[in-house]
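With one protein chain removed, the remaining protein chains of the complex are shown where they sit.
When the chains are written out, they are named A, B and C in that same order, and each has its own residue count from 1.
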Amino acid sequence: MRLWKQFRGSYFLYSFLHDPVAMSSFVVLTFLTLAAFGAPLIAPHDPYDTTTINIMDSEIPPVWMDGGDKSFTLGTDSQGRDMLSTMLYGMRISIIIGVGAVFLQALIGIVLGLVAGYRGGKIDNFLMRMADVQLSFSTLMVAIFLSAIFQAVFGVAAFESMAVPFLVLVIGIAEWPQYARTVRASVLAEKKKEYVEAARVMGLPANRIMWRHILPNTMSPILVLSTVQVAHAIMSEAALSFLGLGMPITKPSLGSLINSGFDFIFSGSWWITMFPGFLLVLLILVINLLGDWVQDVLNPKLYKG
Amino acid sequence: MTAQTDSLVRITNVVKHFDISGGFLDRISFSGGLPTLTRTTVKALNSVSLDIRQGEILSVVGESGCGKSTLGRTVLGLYPPTSGEIAFRGQRIDNLSPKEMLPFRRKMQMVFQDPYASLNPRMTVRQILEEPTHFHFPDLSGSQVQDKVAEVMCQVGVDPAWAGRFPHEFSGGQRQRISIARALMVDPEFIVADEPISALDVSIQAQILNLIMDCQERFGLTYMFITHDLSVVEHISTRVAVMYLGTLCELASKENLYGDPQHPYSRALLSAIPKLGRKGVAHIRLKGEVPTPIHLPTGCVFHTRCPHTDERCRREIPALRDLPNGSQAACHALEEGRI
Amino acid sequence: MFAFIVRRIIQAIVVMLIISFIGFALKQNVGDPVRELTGISVSAAERDAIREKLGLNDPFLTQYGRFLKGAVLEGNIGQSFFYKKPAMEVILSKAPATLELVLCCSFLIVVLSIPMGIYSAIYPKRLLSRLIMGLSTIGVSVPIFLIAILLIYVFAIELNWLPSYGRGETVNVWGWESGLLTMDGLKHLILPATALTALMLPLFVRLIRSEMMEVLESEYVKFAWAKGLPRMRIWFVHAFKNTLLPVITVGGVQLGTMIAFTILTETVFQWGGLGFLFLEAVERADTSLLVAYLIFVGIIFVVVNTVVDIIYGLVNPMVRITGRK
Partner (left out) sequence: MTHLLDVQDLVVKFRLRAGDLTALNGINFTLNPGERMGLVGESGAGKSVAGFSIINLISKPGFIASGRVLFEGEEISAYPLEQLRDIRGNRISMIFQDPMMTLNPVLTIGTQMVETIQAHNKVSTAHAREIALEKLQKVYISSPGKRLGQYPHELSGGMRQRVVIAISLLTNPSLIIADEPTTALDVTIQAEVMALLLELCKNENMGLILITHDLGVVSQVTEKIAVMYAGRIVEQGLTDEIVTNPRHPYTRGLIQALPQGKSGGRRLHQIPGMMPNLTSIPQGCAFHPRCEQAMDICRQVAPPLFGDSATSGIACHLYAQTR
């Protein structure tokens, strides 16, 4: 109750209510998320149910164009699946992978960053050197490599059947350095502050100081980073799927839908690519806009360089 | 006043060096074209010996970088000393494990400089004050702890009704009171106060100084008061230790230091205090700059700036010696009667 | 400063060792070197003989040592199973296409992002600045393959102004297949380069703007105003020189991102460069080629990052004089 009251009176809420961009982004994001997770309820067709799909329905244009069909509002893809339904299901996969990957990154990154920052010394040197090498390759490159390796080791079929956890793992491993560096930088800053010394003078054990005193104070940068990273992870997933290293076309995410449509763009079926593309951009854009707003409000110093 | 001569904390030949050379690669340097590995150490404390007596306020003064804060933190075991001993009531504490150290943690507390950084911004005042109590007195019941929080908050002049608030809801002066309350929660005997008022405004400084002195009276506390503000030192201390570049220059009673400073550095320092109503600036000018604690001068650390330097000062490190007026100072010139 | 450079170079070598080790471990565990040499139609007994002859039954570290020796002395990383040529040779033959793309984009980014970033930092409230910032927020949110597809759809399919795939006509200049010297090659370059630039530009504009705004708030810039300096001098000498430092560091790191994105760009535009080659190698499970790609890209990153660090050191007097960051 007290927390709620505090939240209601907070600057956070105040600035949210006075920022139309943040509010409309939030509304759009909520709408998209609800639509994605409510897909089984609201989608007109079930794209996973092969019995309802008729290959003869393929490449039907949206309803307002010549040759459109009333039951397929946004047309169909090359396999005759309803675009709207497939996109909703695809967005659900994109969001699940995006959020799941960020959880994994955050978990690895926060633990390693906290340990590196608080303990310092050799562990710190080693972890940060590793993070540096990985980051200099760029997270996308690492993700591409990892999925390529996974596909080679487990075979394409196994990879496709386990694509969601694999992609979460791949993107999670590829991007942990972002968290580790951010957390480490803010731990180093917090560690110098006198409340940490006060806790040490009290004789509190190191673990308790790390988790109970320092960690809560690194939450602002973690929150800011997390919004950016969700957008990033969704984008990475789309890129991997686009390259054929991600979700299979039988269970498409937005990225694999765009990829499958790309071949048909030359024959004029632009909607198979453009609709999921637009949805993807909208999704990432609203998350980024919210991220910008969160950063403005919390204004933490993110790790640079 | 026999109790005053009892030593509560004894610091013997404490040395503290910090290695800032970094990783292996950072240590590579080139001298005469050949790669060599060099270590860079900051010599923060160079053999400091000091007794803190029961019930006194011992002030440690000096300019930034003189090692006064390091001394305070080393005494409390925040930094392990490179060499030397620290004893509390005669028992050596610098080599104890964190567990063996616990009973002493309760006796020795610290108050910090920056009231904005010294309280955890994510904890309420109640949590800040309860945590040490729960930790050190696990036998106390919840209501006993709450009573104690309320009591101590009253003692430092913060309304206990505000215990549910977060630090950022308080002003700098009030936070410093809470910081003092946190130290008092575990019934300490000895408090290291590291520049506790220098981040505060003048009118607030007086409030906190008064509080510090009240607490001493009420709880029979002993303080090590670290500051650069010489007028504050004159106001509150029993004895004063003057430090320069990690070395103790002069240790004297307040009256002796302000009335009859002995060490050339103390003299220069005291002449520089801006005094209300004194016209113009008439201070003893020191030549040159403070050397870095990475490259300490040989012999007496002050010889590069001292007006009385001779050959011996450049060569030999002076020891702290008793002077006729009862003070102690580390200076060859004083010992030889040159000044 | 000399010690600083030596340190950076030792660091670069260590990083390369780590990368080569990872590459080698991949090769050992993922690929089958015998197949790379012989193809599939060889009996099990013959395979074992070849294994023994190649020293594939030696301890891991011995093999790694041999691999490293071959790689450093002869540039030999292994044989591409598909091309039946040394993998490094294949990589080098495709590298010019990718490098030309990357260099063109880097040039465009530097030329465009600096004025845009500075302008929007100095006049944050003007309409043009808001436009730049708005566009760059959208730009960050559009995946590169979508930009590429959109460009193809508009300029190649609908308007039919520009070619949609391939490098076009190239000229061989001392072994370097260049598309920059022919009209046709340049035409082919426009869309891929635009796509890649459109992706990276917003990042740099936002970075330069935020760094510059921070510097403009600093005490020394305020002091420069108090000294009565002309505003051009304050902006371009006092503020921009300090903005440059973090931008240089990030710029080096972002080059890695750019090369990663060439994989996507080249796929969409069927640009016959490294990224395209890499994806083919993934599909064909051509491990040696993958490892060669990893090591080649690794070398580029390490060299660029080391050069960037040294430039940083030269620009920043703190490093130049103390040799420390």
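As a convention for this text, a residue touches a chain if its C-beta (ideal position, glycine included) is under 8 Å from a C-beta of that chain, and two chains touch if they have at least 3 such contacts.
Just so it is clear, the model here is predicted, and its values are computed rather than measured.
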Contacts of the hidden chain among displayed chains:
B, C
Which residue, C:G70, C:G134 or C:P230, contacts the hidden chain when the whole complex is considered?
C:P230
Contacting the left-out chain: of B:R165, B:H228 or B:H308, that is B:H228
Contacting the left-out chain: of B:V15, B:A150, B:I273 or B:L296, that is B:I273
Just the residue numbers, please: which parts of chain C touch the chain that's not shown?
217-231, 233, 237-238, 241-242, 245, 315-318, 321
State which residues belonging to chain B touch the missing partner chain.
63-64, 171, 173, 201-207, 209-210, 213-214, 228, 230-232, 234-236, 254, 258, 268-269, 271-281, 283, 285-286, 289-290
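Everything that follows uses one rule, which is that only the chains that are shown with their structure count from here on.
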Tell me the shape of the graph of touching chains, choosing from line, ring, star, complete and other.
complete
If you tally C-beta contacts across A-B and across B-C, the winner is A-B
In whole angstrom, the CA-centroid distance of chain A from chain C equals 24
Note: chain C sits from chain B at a C-alpha centroid distance in Å of 53
Hey, which residues of chain C end up touching chain A in the complex?
15, 18-19, 26, 29-31, 137-138, 140-146, 149-150, 152-153, 157, 246, 249-250, 252-253, 256-257, 259-261, 263-264, 267-268, 279, 282-283, 285, 287, 290, 294, 297-298, 301-302, 305
In their complex, what parts of chain A are in touch with chain B?
2, 125, 193-195, 197-205, 213, 216-217, 219
With touch defined as at the start, can you tell me which chain B residues reach chain C in the complex?
22, 25-26, 28-30, 35
